[in-house]
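Note that this complex is displayed minus one protein chain, with the remaining chains in position.
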Amino acid sequence: MGTKLFRVVVFLALMVLLDSGEGNALEHAEIDKILKSTPPNGPFWKYGTVIMRRKSRKAGMKPVVFSHWSHRAKYTCRVCHIELEFSMRTGDTGITRDQYLGGKFCGACHDGKTAFTVKDGPQAGCAKCHMETPGLMEVAFEKFASTMPQSTFGNGIDWAKALKEGKITPRNTLKPEQHVMKLPDKLREPLKLGTTSPRSDVIFSHEDHFAGLDCSSCHPDIFNIKKKGTQQFSMEANLYGSFCGACHMYVAFPMSDCRRCHPSMSNYFGP
Amino acid sequence: MVRKGVTLLLVAWLLAAAGIVSGSDGWLEEFNDSCAKTSEAMNLSREELLALIAKCERVKKTIETQDEAVRKVYLKRVQKCLDLFRYVVDTKAPAAQEPSPVK
Partner (left out) sequence: MKRFLVVLILLVGAGLAWAQGGVKKKKPLPSEYGRVTINNFSQQAGMPSVVFDHWVHRSMFTCRLCHVDIGFAMTAGATKIRAADNMSGIYCGTCHNGKSETGRVVFPACAKEYTREEYKRCVRCHQLEPGVAVNEEFAAFIQKMPTEKFGNGINWEKAEKEGKIKLTDYIEGVSAPRAKMKVKSDLTLKGNLEGMPDIVFSHTKHTVWNGCEVCHPDIFGIKKGGTKYSMAEIFEGKYCGACHSTVAFPLTDCQRCHSKPVGS
């Protein structure tokens, strides 16, 4: 009796240990799936694609397949994630058809004027989101990507370069009359984040991130603003969706591109 | 004997429940008079504020003798009034300063 109980308790304890906790980070199984599908393990056009199926399934529609690449070229992150209040995690926003028909979320732009309408009728583009043939998206992607500077990770597109070269000019706000706060001068200097070895030190640029994000996108939820407030900032935590991994695992360039942040390291990770 | 005691308690509780502020309402009037002044506290002179603080202290003592439900709420309320008046006195003490950097 004693040993059986012991074994059960140890098993349960290990379950608790191995569970990534109650936070919003992806489950390990989920992230493994993503790692298997991201370049260099998966196709470029699939990177950054979000599948929303919770409410669609209930309504008997195909799940919504949302591609970040087609929207990134036109709008910065903050437009959707701050101004339109989309959550950064699938399933959190709770989008319903009533809401987007009323002009919220997707309906803010997909109204027939800025982009194809979500309403019923002759122009209805239901299948463009509630996708029946994802292959069509691949075709559209190839066409788009051919005009963009290349990279070997993520979407296969070097978005930062595209921005610098003016190949994309994403809008930073939907409200032109409201001035968007400028980055304080003090934060323009790049930050050096020390790691276990000087060769793997990270250079972080607020300026590069502020081009498309708002302060509250990261602060204080993802990164505490207290000096040395960010704790447990390990690479593993990052890979599994915490801290930088919140974006840099499945929308922004993935962390398989080591050199982008660790400039003194090589990208070699083979045998 | 126990039954008498319990009945008395029940009656007292009923009375208290019937009208929460039972007994001498004098202290309630004093409380209302003083605490109503919080919205004007900034415009009162130091002497007036000190007088109000003294009045509130007196009311506080009376409240402490009331039954539980009254005590629970009114002690907190009178404490809030007292704290506010004291705060205004404190901030009035030095000459008014220009808002300086709040770090």
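Letters A and B mark the chains in the order given here, with residues in each chain numbered from 1 onward.
In the analysis below, a contact is a pair of C-beta atoms (placed from the backbone, for glycine too) under 8 Å apart; a residue touches a chain by one contact, two chains touch by 3 or more.
This structure is a prediction, so every number in the text was calculated from the model and none was measured.
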Fill in the blank from the handout: Contact with the hidden chain, among A:101, A:187 or A:235, goes to A:187
Exercise for the section: Can you work out which residue in A:43, A:94 or A:112 touches the chain that's missing from view? Expected result: A:94
Fill in the blank from the handout: Touching the unshown chain, chain B contributes residues 16-17, 20, 31-32, 35-43, 69-70, 72-74, 76-77, 80-81, 83-84, 86-88, 90-91, 97-103
Completion exercise
Touching the unshown chain, chain A contributes residues 2-3, 6, 9-10, 13-14, 16-17, 19-25, 82-83, 85, 87-89, 92, 94, 178-187, 214-216, 219-226, 229-233, 237, 241-243, 246
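Throughout what follows, only the chains that are shown with their structure count from here on.
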Practice task
Measure off the straight-line distance from the CA centroid of chain A to the CA centroid of chain B, and report it in whole Å.
Solution key: 54
